[in-house]
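Reading through the structure tokens given below for one structure.
Only one protein chain is missing; all other protein chains are in place.
Labels run A and B following the written order; every chain starts at residue 1.
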Amino acid sequence: MSEVLLAAENVTKQFPGVLANDDVSIRLRPGRILALLGENGAGKSTLVNVLFGMYRPDSGQVVIKDETVDLHGPDDAISRGIGMVHQHFQLVPPMRVVENIVLGDEPTKRGLVDLDEARNRVVELSERYGLEIDPDALVEDLPVGMQQRVEILKALYRNADVLIMDEPTGVLTPQEADHLLGVLRELTETGLGIVFITHKLREVLAIADDIVVLRNGKVVGETTPSQTSESGLAEMMVGRSVVLQVEKSVATPGDVVLKVNELEVNDDRGQIALDGLNFEVRAGEILGVAGVEGNGQRELVEAITGLRHPSVGVMEIDGEQLTSGSPRQITKKGVAHIPEDREKHGVVAVYSVAENSILNRYHRRPFSIRGILRRDVIRGHAQDVVDEFDVRTPNVLVPASSLSGGNKQKLIVGREFSDEIKLLIAAQPTRGIDIGAIEFIHRRILEQRDKGTAVLLVSAELDEILGLSDRIAVLYDGKIMDVIDAQDADREKIGLLMAGITD
Amino acid sequence: MSRSILRTVAIPLVAVVLGLLIGAVLILSQNASPSTAYTALLVGGLGDADAVLRTLQKATPLIFGGLAVAFAFKAGMFNIGGQGQLLIGAVFAAGVGFGIDGLPMVIHLPLALLAGAIGGAIWGGLAGTLKATTGAHEVIVTIMLNFVAGNLTDWLSANPWKDNSGNNIVARTPLVEDSATIPTLGAVPVGFLLAVAAAATCWLVLERTTYGFEVRSVGHNRNAARYSGIKVGWIMGSTMAVAGMLAALGGAVESLGVDGRFEAGVNVGLGFEGITIALLARANPLGVIPAALLVGLMEAGASRMQFKAGVAPELIDVIQALILFFVAAPIIIRWLLRMREDTSEQLQLGAGWGKS
Partner (left out) sequence: MGQVMKPQQRQLLYAGLTVMLVVIWIFYSANGPQTTAVLAGTVRAATLLALGAMCGMIGERSGVVNIGIEGQFLLSAFAAFTIASMTGSLFMGTVAGIGMGLMMGWLLAAMAVGLKVDQIIAGTVLNIAALGLTSFFYDRSRSLGMGKYTNIDLGPLADIPLVGTVFFSRPPLTYLTMALLVVVHVALFRSVWGMRTRAIGEHPGAADTVGIDVLRLRYLNVTLAGGLAGLGGAYLALEAVGTFSRAMSGGRGFLALAVMIFGRRTPFGAYAAALFFGFTTALQNQFQLNNTFDIPPQFVGMLPFVVTIVVVALSGLVGSMRDPAALGQNYEKG
């Protein structure tokens, strides 16, 4: 058996304006789990893409099974036994499980795909590794945990002896995540090596044999779980000591601002996504909505902000019935919305920072009068937002696409907070941004709460929910399983609720 | 500033040069002389006052047609329905132009233009509204509406609105009244001035008004537009209506200012040239004017080119297709000029047929 299953040696990779990997070396041995830890933008994905043959390094080399290799593409890596489970699943939704698994390496009979043979192999594989699955199910009908299983089987089908897992627990409940870690541990017993990429410190300590920490494209630390702690890892990752928990005072809830009664909402495919929701949010409190993504969070946010019409039920904002109100009517009531997907909803990439700073208020004074835009006023406003919310940009006329994710997000937050607001809907407000920006945005959200704004915080990051919320509602399969006070909440309890278990 | 203007016009300019160069090869293949042909083309389009008038007349519907495509582009829609919208505008303007008499010009002429414009707005708006309500792709719908408009205007000019004077057997309307005829100021047709005014108005609306902001937002990011409270469906419908109105005005000006009537089959193909013009102008309403003048000049000179050099006037169509190819695939020119990529200039329209 080889000494080293997979290694990067002094890999450097430059992109226009960014040195994504700077002399990075890592080494994975058989039967071990190597955790690759780092913030967003630290260079983890670039390194993995180099190892998987998607990018070619500018200098340095990739070693697979003790042999220096020159990878020309993913198929090169695959044929050498490297399997990758991407953060965003690389599955074809309307195709069956079996078709997805064999795609690219199909068994054939008389020139046609031999699906019976493929099915047999998949069944055999899933029995051998204890990864049960229905080979004929359509991938789009499977829950995310199962889709991830398809991804793992896809790699095993190609005889992978290295598995690269990119942020694999982001879409799972804490219990599902624990289960996955167990499965991975078992897989290593057959000699498989695993590269585990994450930004979650707890998981690293729970599963890794070796830990490599990346920051700004460089390796800044190598350690093992026994030699370090969460705060030690966090410091290594960020380069300074980090407050893992934001300071926060006790909430003083006031009147009910958002009230939702028996709300029923359909998803894009016309299926029920929210099934009779009841809850309220009071002024000066943060209601966190926890849950695995895809359990109705998006539909909830869209229904409240007027982007999606509920089929049944009533929604009141500040005492006014706005169940099927338009986004504009709802904004007018003093509702701010930080959308979950900033690229899709939050900014117009080709618009300037200035134009983005008035995206949902261009029609109001002072930004326009009688249908004519006032460009000086708009620029002045944009400059105020940029100054106050620490948006790093050369000026307000550059396109938003030139900003980093964190700066785009601060621009959105700045825009939404530039009015007096009564209700804030914050969906995944810190997704994919650096820790500095996360801290900044968390503090601003808490400030809003303290000013008496009612906040509905929807997040897939349990730590964020636990850190900010005053009360926590857990969403599962379109229903609220329970609403608990933040003091009484812990991961275990919420995790079970996230999986739909109530007793 | 001047540098960025240079960058903006470099690609269209080189595209035109390349188009003419390949056109020259085609001329050679027909055993004719490119220099004779192109000289004739130039003289035919600019040689004297008559030639200039012809060029401006040819450019007028092209400006309107180019605006019809460019304006829809801004909302992320591809209006291939210029042809149908133009026909509708032409026939309705002619209908009002010959159908009513006894009105003073200040009322009759605007009324005839308005009739054409409204017809076009309905024709274009239909495609936009269908897209907004059912998700039907505007490209398919506008193409189909072209054929429907072709049949409808054929029927109108062959049956209820037919010119029955003398022993006319052609499908055409009677001549429009003098009070509905667009006059000419020296070598400048008033229709051309209208077209230039329309281009300027389009630019102002798009860049300086909240409506324009809404249109551009829908064009760049439909989801963000919805998020910001813009009624996306209304913008799609109204933008296509405006686009249809612009194309129709081109047809109306043809009927009222050039042909003096509507005649079936005369305007065929004119509506498609708007696509070339709009792409050549990079969807900028002001850029539409020089682009249309250039193509108008080629068309005005085409018959002289045939007469002097023996080159079929259809060569102009081929050159236009080549120009379209080069502006649509700017990467070729960028490579020739060693220019760096500028993503903001890319147009992206493609999407499914069923969903919006």
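Brief remarks follow.
Here is the rule we go by: a residue touches a chain if its C-beta (ideal position, glycine included) is under 8 Å from a C-beta of that chain, and two chains touch if they have at least 3 such contacts.
Everything numeric in this text was worked out from a predicted model, so none of it was measured.
Here one chain is not drawn; of A:Arg32, A:His86 or A:Lys248, the residue touching it is A:His86. For the chain left out of this panel, the touching residue among B:Ile80, B:Val96, B:Ala112 or B:Ala252 is B:Ile80. Checked against the full complex, the candidates B:Cys202, B:Ala225, B:Leu279 or B:Val295 give a single residue touching the omitted chain, namely B:Leu279.
Note on the undisplayed chain: of the listed residues A:Gly17, A:Gly111 or A:Gly130, the one touching it is A:Gly111. Taking the whole complex into account, subunit A touches the unshown chain at residues 49, 54-55, 73-76, 78-79, 84, 86, 88-95, 99-100, 103-106, 108, 111-113, 154, 269-270. The missing chain lies against subunit B, touching residues 26, 78, 80, 130, 134-137, 139-141, 143-148, 151-152, 154-155, 158-159, 269, 272, 275-276, 279, 312, 314-315, 317-322, 324-325, 328-329, 331-332, 346-356.
Methods note: only the chains that are shown with their structure count from here on.
Put simply, the C-alpha centre of subunit A and that of subunit B have 47 angstrom between them.
Of all residues in subunit A, those touching subunit B in their complex are 305, 307, 326-328, 331, 337, 339, 344-351, 355, 359-360, 362-363, 368, 371-373, 399, 401. The residues of subunit B lying in touch with subunit A in their complex are 208-213, 216-217, 220-221, 223-229, 231, 343-344.
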